Each structure stands twice: as structure tokens, then as C-alpha cells.
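Complex shown without one protein chain; remaining protein chains in place.
A, B and C are the chain letters, set down in written order, and residue numbers restart from 1 in every chain.
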Amino acid sequence: MSSHFGHQFRISTFGESHGGGVGVIVDGCPPRIPLSVEEIQLELDRRRPGQSRLTTPRQEADRAEILSGVFEGQTLGTSIGILVRNSDARPQAYEDMKDTFRPSHADYTYEAKYGVRNWQGGGRASARETIGRVAAGAIARKVLATAGMGAITGWVSSVRDIHADVDPVAVDRAAVEAGPTRCPDPQAAEKMIEAIDAARRDGDSLGGVVTCVAHGVPPGLGEPVFDKLDADLAKAMLSLPACKGFEIGSGFAGTLLSGLAHNDAFYAEGDRVRTRTNRSGGVQGGISNGEALVLRAAFKPTATIRQAQETVNRDLESRQLEAQGRHDPCVLPRAVPMVEAMVALVICDHWLRQKSITD
Amino acid sequence: MSSHFGHQFRISTFGESHGGGVGVIVDGCPPRIPLSVEEIQLELDRRRPGQSRLTTPRQEADRAEILSGVFEGQTLGTSIGILVRNSDARPQAYEDMKDTFRPSHADYTYEAKYGVRNWQGGGRASARETIGRVAAGAIARKVLATAGMGAITGWVSSVRDIHADVDPVAVDRAAVEAGPTRCPDPQAAEKMIEAIDAARRDGDSLGGVVTCVAHGVPPGLGEPVFDKLDADLAKAMLSLPACKGFEIGSGFAGTLLSGLAHNDAFYAEGDRVRTRTNRSGGVQGGISNGEALVLRAAFKPTATIRQAQETVNRDLESRQLEAQGRHDPCVLPRAVPMVEAMVALVICDHWLRQKSITD
Amino acid sequence: MSSHFGHQFRISTFGESHGGGVGVIVDGCPPRIPLSVEEIQLELDRRRPGQSRLTTPRQEADRAEILSGVFEGQTLGTSIGILVRNSDARPQAYEDMKDTFRPSHADYTYEAKYGVRNWQGGGRASARETIGRVAAGAIARKVLATAGMGAITGWVSSVRDIHADVDPVAVDRAAVEAGPTRCPDPQAAEKMIEAIDAARRDGDSLGGVVTCVAHGVPPGLGEPVFDKLDADLAKAMLSLPACKGFEIGSGFAGTLLSGLAHNDAFYAEGDRVRTRTNRSGGVQGGISNGEALVLRAAFKPTATIRQAQETVNRDLESRQLEAQGRHDPCVLPRAVPMVEAMVALVICDHWLRQKSITD
Partner (left out) sequence: MSSHFGHQFRISTFGESHGGGVGVIVDGCPPRIPLSVEEIQLELDRRRPGQSRLTTPRQEADRAEILSGVFEGQTLGTSIGILVRNSDARPQAYEDMKDTFRPSHADYTYEAKYGVRNWQGGGRASARETIGRVAAGAIARKVLATAGMGAITGWVSSVRDIHADVDPVAVDRAAVEAGPTRCPDPQAAEKMIEAIDAARRDGDSLGGVVTCVAHGVPPGLGEPVFDKLDADLAKAMLSLPACKGFEIGSGFAGTLLSGLAHNDAFYAEGDRVRTRTNRSGGVQGGISNGEALVLRAAFKPTATIRQAQETVNRDLESRQLEAQGRHDPCVLPRAVPMVEAMVALVICDHWLRQKSITD
């Protein structure tokens, strides 16, 4: 079940960085949702490499083909198959990594787990694997939009120690897409570009944080006690390559407050129950409360760097490694559509689950 | 599926804070594991209320009864049923919360989701629900110990801004259990006690962080791409009441480093591949690498406080609420066995999954 | 996952024939369904031993206790825990079966699978395990009734070669419950009683077939391609002890007809699409078509007999076995509530699944 995600809106992915292609099966999508391949392509284009000088120079058109499940512009309710071919694969560039484990990559652990690995560019552990997620996320977003839910907007809120100064609930996609960093704070964005350019020159890399807000999530989504909305979001984030941390609402900073300072007071706004503050991040007891869902995901600096590193090979011999494959000096801008896709998948899954018990 | 957790070692829980009792079914436990009810009771005793003055005065013996799945001191391989009766239930104490939503509790969201709720003491959202997890976790620990795996040790690493100064891989249970805070740094522990006592006097509450280390986890556990070991751990942590954040290894702090500084260099130690540093936290590409598993979980300050708070009732009328139910001014000490249990459940599940593909 | 059944309305069971008790957790039950323990008890009473001279003399009151999930007479939407204590356990009666495998029982296979078994009366393979299913089925029936669905009626349609001559869609519970055989054809019922009495006198046993009809199932239930309604029903039936065959609609006899003779012509009845015949048994392409669901389940003659039988012990030594434990000479009458419960569980599960994709 390692390539499956979701309970009611369920995706299964396949594919490695090199080989015939990558893709996804989306199962449980409601029928009669208008859907075009262009809507999927739009999100894939935000994820694909080579978008700007900030990302890996690998060129992949990443053109999606819908193989099934959509007929005359509408979903059928049956499983949707999507395929994206690999095109700019240069496996020979990875030849010297065949036997040598790249530090902080998944080379060693895949070897330890499976006794074999596709050493061409990261194989299944490559970020190319997220193509299927982003394609499926585009469908989930369409389902949610059709149901009247609001936007899911992610952005780069920090790169290293450079932080965006924005009001989370006010950020919209236009501001995010205004520049190559996907940071909606222009001043911070400029500093981030400088830092990323410097890291590239140094053959080094940077990490950072993506913040994501989902608007218009109705109260009641999330299944206690294990499939809490925030628990599934945490899993979704940590399942992304390079993600090392997750917060919902106040997160770690919330531990510095007392209960009195932290609690979100309730008040009535028309026929809605609202909270004065949103330290809960839109989730209480694992269930959405109708406030904006606010989460943060930490991405470590890219493991691939162009500097000499100490490592070992499969025979446990000491080796010096200098990475040569193409890489992103900072994955954060491309992580944004991945984060959004996973958030959309989780919300969509829980929305369908909730429908099954609603009158 | 909301009350199920795990794929191969799977638990299902039931029970509310008030009612006949709480419990768990453990399914997929290997046969012929020596198991006594005392081993389960030991962990429940660490979780139960009334252990010390730091915790809620609610008195519950929390005696576990094994109903099935264990025969002549050994597991049978079939499902294990465990029941713990509720005894010190005082539902009338919650009468005035019947219609009024306690801020930052799950009262409102349960009402929004289900249109009904057991308003007696939190119902299913109560921390009493974790009894089944802790009981199941005790079994998972026994399975892992039988397989030769090392200790799983959690502790309170911070309360508000008071941080324990310890070497994570050196902390053992004796140091953790030495005092009521479950903080292995005696100086910090003392300050924590003062802070918690002050919070109790003020009718306020505190949050903090639990750190947990799992020793002796073999390389190869974790199922890419969605059921990564750290993804399942993140879900496990966020499924605990009051948890708002999760980190594996370097976590959010790791985003401040460059790739060169962050990468964990490999070296050989005998026939083992080791890393010089452990910023990965024992997981690379979602799979354990044989280093100590190191994770952190943030718990917000307890929502129940004895201070007046603004809220609304079910009719959306404005209300002032003063909490009167018994409560923990700081859940952190009791969260330790919960964290450990969830970590044990995740590792055990992945260990069994890995066995199915190993020669 | 061996003790779990269902996707959206999911049950987990525990318990052996001897030990603390048996029970079930029902997860995914919609909230605000009126439910009393008496409704559950009613079905358990139909299943329990000692109802009539046709069944095993084992005396078990089989009193159900609802431990959670029901509050003030309504379901809460959270997991429902139900416990039934074992009372008339006489493990010593099975002492001589500790090492010897009873033919066509599960003694040998449990030993082969787990390397250990609870040899007291069948352990987990005992028909007592179905108590949890019947209790959960009673809840599923209540959910379906609340949704306006019709009756689910099973009956003994044959014992050995004695067949009931009835119109399947006209059978109602009153006719079924009129006698101890649960065969609604009085002439056949009389012959069945004679045959069962004779089998008991001979220390032998009989098998037969249970037919079950579900009325008022709306069109659209069933999830192609694997979770077809009839596929899940087949699994449900074969998961019952002693079941060796399953048919939906025309079943095996349908293979004797040509397509022209077998096809069910469509016609319109008001705003409903109906079929002239119902060889499909209410399911086409794995999805309900609105006609009565008609299925049959074959139960082999009870393996426990009071005659000498050839067998081996755990040391592979040849042994003669004479069964001495209490037993049913014919399980068919008690199988009826089990079949109905499983049918109710499957329909309820699919009804909830369908709701998640319906506007």
C-alpha cells in the first residue's frame, strides 16, 4: 500500500525519474465533474523543472495524457488514469552513483530496504514522483471548486533565514506567481533570489518553509480519532521529498503561550460560529472549524550539491563524492504546487468521507 | 476507518471519557509473543491521571483486562481485545457544557460534524481515548523487543520556554521516570514544576514539546512513497490530542542550514553504514537508515482552564465560560507514554510490512 | 486486517469461544441513528445456542453491553464498542483435542499458520466469533431501516436434499421464525426436523443452503470493478464458518441457459426501470439495479460429529477421534441471522460509499 494515498478519494502513483514515465490512478472521484487535461497541465507546469533559473535545468515538457475516467469533458466516477512520459532522461549522467551512496539522499536506504535500486537519478525517490500527486491534486481542486470551496494557496514563506512578511489569509495566487520564488513578499523574494543564486554559485543548496492556506473549508471535515484532518495533512506533508517538519496553526510556537493566551474565543457571525483568533489553524479536535486552514511544511536544503562529500560505496569503502546530476539549488518554489496538491487531496478525501455520514 | 490505525499491525479503538469503558482491538500481532496483562498495565499506569500533583486529580485505576488473543501467556496471532472500564466518571460536572462550546476544545467541531455529541467530559475527544493506544503500544513494544530492537524513550524536552539540556541518544527511561515531569534534566524539571504549579494556581495551563528517540531500528523500515516512516510518525503524533507540530531530525531548524552543512556524511563502522551526524533523524527518503530515530511533537497548552472565556452556545448566543471540570494544567508528562506508544505502533507496523518482502 | 470488514461502515471483531468474551467495534456508523441495546439483543437471541432442540445445548445468555458510541439513545458517529461475555465455557471438555486435529475443523490449519492455538472449543474459529458480526449487523439494519430500505430476510432453503418450496420475494420474517428450522415452508420444515433429529441420534450432522433476499435496495450500490456488490457479498458469505459456496441470482444454474433465455428484459414501471425476470439477482455489472437482491450460501455439514474418525496429532501420530464437545447437528437455523447480518453490513457499507459521490 506504499503507493496509495487517501481513503475515499484515493490515488495510486507509479514511476521513476528515468524509465517509461510517471503517472497516477485517481479512484473515488465523483462523477460529472467537468475536467480538461489543460486544468491538470496548468498545475504540472508549475511543478516542472526548467521554469526559471532558480530551478533545475532538466528539461521536461511533462505533458499529461488522460487515459481513462473522463468522457466528453466530464469525470465518469470510475478510475482516472494519467500518464506523463519521461523525456529528458540522461541515465548515463548518474553512472558513477551506481555504487556510491549520495549523503542525505535515499540511495543507501533503498539499497538497505530492497537490495536493489534504480540508481538513475534517484529512481522512485526522485521528486519526479510527485508529478502524479500534482496531477491528482488538480482533480481534487476541481472537485472542491465544484463543491463551492475556496482557494488553496501555498507560498514560500522562508528560504533559510529570509522570511516573507505577509498576512497568511490575504495571500492570493497572483501574488505568489508574480515571481520565480513563489514568495508573495517582493522584498523577501528579492533576497531569496540572491541567496539561491549565491548557493548555486557555491555548489550549495538552501531549504525553507512553505505555508499553505485553504479557504472556505466547511466545518466538520476530519475523522477522529486517527484520521484527524491535521493528522492526514501531517502525513501528506512528510510524504513529500525533503520535508522534515509540519505545523498546524500555532505549531511549535504555540507551546510558548499559556492556555489563556492560546485559546481561540468563539463568537457568532450571522449563523456562523467563528473564532476571534486562529491559533488552532482551522482544526479543533482533528475536525475543521470553518476558519482558514493554515499549515507550514519545512523542507531541508536539497541534498544534491556540487561539493566534495565524504561517503561510502556498496562495498562499504570510503569514497569522495562530487555531485554532477542536474539539481535545484532550492526546491522551495517547486514545492509549492506539491504542497497545494497534497492539501487538496486531503481535504477532498475528507469532504467525500463526511458526505457519507451527512443527511 | 477513523478509529483504525496501522496497516499490518492494526489497532481499532473505542470509548469515550464517560460511558462503559474504553479499549482496543489489536490485529495482526504475530503469534507466540510472550505477553502478560502486567506489561500492559505498566504503560497504562504511566498514562493514567492522578499519578502526581502535576496531573488531573481524576482518579481512575485504569485496570486493563485482556479479553482475547492471548492464551497461556502467549499471543495467538488472532485479534487481541483489551478493555478498561471507566470508573470515576462524573458526568454531572459537565452539565453546563452541554450547550456551550469550550474554546479550543472539540465541542463545536464534533457538533458541526455529527450534529450530536457526548458532552460529558469531552466524549470521544477526551485524552481517555488514548488508553487503547497506550495498551496497544505496550504490545507493539513487546513485539519489537522480542525482535531484538532497542528502547523507545520519550521525554518532556520543553514546557513553555523551559528547555531540557540533554543528549537525546543518551536519555534512558530511568532518568525520565525519576520525577513527575518526565524531564530527564533535573534543573529544567524543577523549573517546569514551578511553572506548572504557578499555572495551576492561576487557573491557566502550559504546553511544551515531547522528544522521542527509538534505538536499534534496523535500516529498511518505511514504505515509499506515501507510507514513509516519518510520514506515518507525523500522522501518529498529530492524531494525539493537543498535538500541533511534528519534526523529524533537524526539522524546522534544518531549514536554516545550507545543504553542505546539513547533509549527513556516510562512513563505514564494521559492516554497518553509519552517518557522522544525524540531521536526518534516522530516516532518509522515508526509510530508516539504522541511526537513532529522533522526533519531536509539540503540544499546545491544555484548552481547559479555570478562567472566564468568551464563547457561544449551540444557539449562537454569546456566553462567558468558566471551566470547572478536572483538568491537567500541563499534559506533557502524561503525553510521554502516548508518544512512545504511537512510535512503537508505527515502527512495529513497518517492521511487519518489511518482513513480507524480505527473503 | 484479518479481523476487519467493510470500507466505510467498518467492523472489527475480537474473541474466542473461551476466554473473557467476544465483541465488535463498529466504525463509520452515521450519527443520530436511534439505537437501543434491545435491538442488538434481538438478533443475538436468534443466533445464540440453546434456542431449540435443533441446536447445540451450550447455554449462553449472550447479553450485549454497549460500551461506547451511543448516547441518550442515539449513535454518536464515533466508534461503537459492544461486548458479550462468555459464560458457559467448559474448556476442560476439550482437553483431549489439545494435541489432536479434528477432521475438517480449523485445528490443523491454525496450528500450521500460527504455531499455537487456543484449543478450547475452536478458539477464534468457533462460530461464537460471529456474535460480533450479528451485533454489528443489527446496527447496520437500523441504519438501513432509518434510510427507508426494506427488509433483509434469510431462511433455510435446504437441508441436505430437502428443499423449501417458496417464492423468495414473498418470504417474510414471521414465516421464517414460525419454527425452529427457520424454513418458511412448513412441509419441508417438518422433514428437515426429522432429518436433523435422525442425524443427532446417529451422532452425525447435516448441511444445507441459506437463501437471503434484500428488499428495497436502491439502484446504484456497488463499486466497480473490485468492490462489486456481489463480490463483497460473496466474500461476506465465504467468511462465515462452514460456508463453501455462493450464488447471486441464477448462479450455477444460470450457466445452463442461453443468453436469450437468461437476459432480464427491461421495462418501465412508473419512473422506475424494472426487469421482467430477476436472473441477475438484483445486481448487474456489480451494481444494484433496484430489484430484490437474491443470494444463496452453501453450508457444509457440521464438522463436529460423535463418530470415530481417523486423524493425526501434533506429532503426526495416527489417532482415532470421537468428538465429545457440544455441537449443532445442523448449523443452518443459526446461520440465518449470521447471513442476514453480513448482507446488512455489505449493503450498509455500499450505501454509505454511494452517498459520498452523490449530490
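In this text, a contact is a pair of C-beta atoms (placed from the backbone, for glycine too) under 8 Å apart; a residue touches a chain by one contact, two chains touch by 3 or more.
Treat the numbers as computed from the prediction; the structure is a model and nothing was measured.
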Omitted chain's touching partners, listed by label: A, B, C
Option touching the unshown chain, where C:50, C:150, C:180 or C:219 are the choices: C:219
Given A:41, A:79 or A:284, the one touching the chain that is not displayed: A:79
Given C:17, C:41 or C:205, the one touching the chain that is not displayed: C:205
Residue touching the undisplayed chain, where the options are A:102, A:124 or A:279: A:124
Chain A residues touching the omitted chain (full complex): 1-4, 7-8, 10, 12-16, 19-23, 25, 27-28, 31-32, 65-69, 71, 74, 76-81, 83, 113-118, 123-124
Residues in chain B touching the chain absent from view: 8, 28, 30-31, 77-78, 224, 352-353, 355-358
Touch residues of chain C, complete complex, unshown partner: 1-5, 7, 13, 101, 103-106, 108-110, 112-114, 124-125, 129, 158, 160-161, 199, 202, 204-209, 219-228, 230-239, 241, 244-252, 254-268, 271, 273, 275-276, 279-281, 283-290, 298-305, 307, 309-312, 316-318, 354, 357
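One rule holds for everything that comes next: only the chains that are shown with their structure count from here on.
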Chain centre separation (chain A, chain B; CA means) in Å: 26
Distance between the centres, which are taken as Cα means, of chain C and chain B, whole angstrom: 38
In chain C, residues with contacts to at least two other chains: 8, 28, 31, 77-78
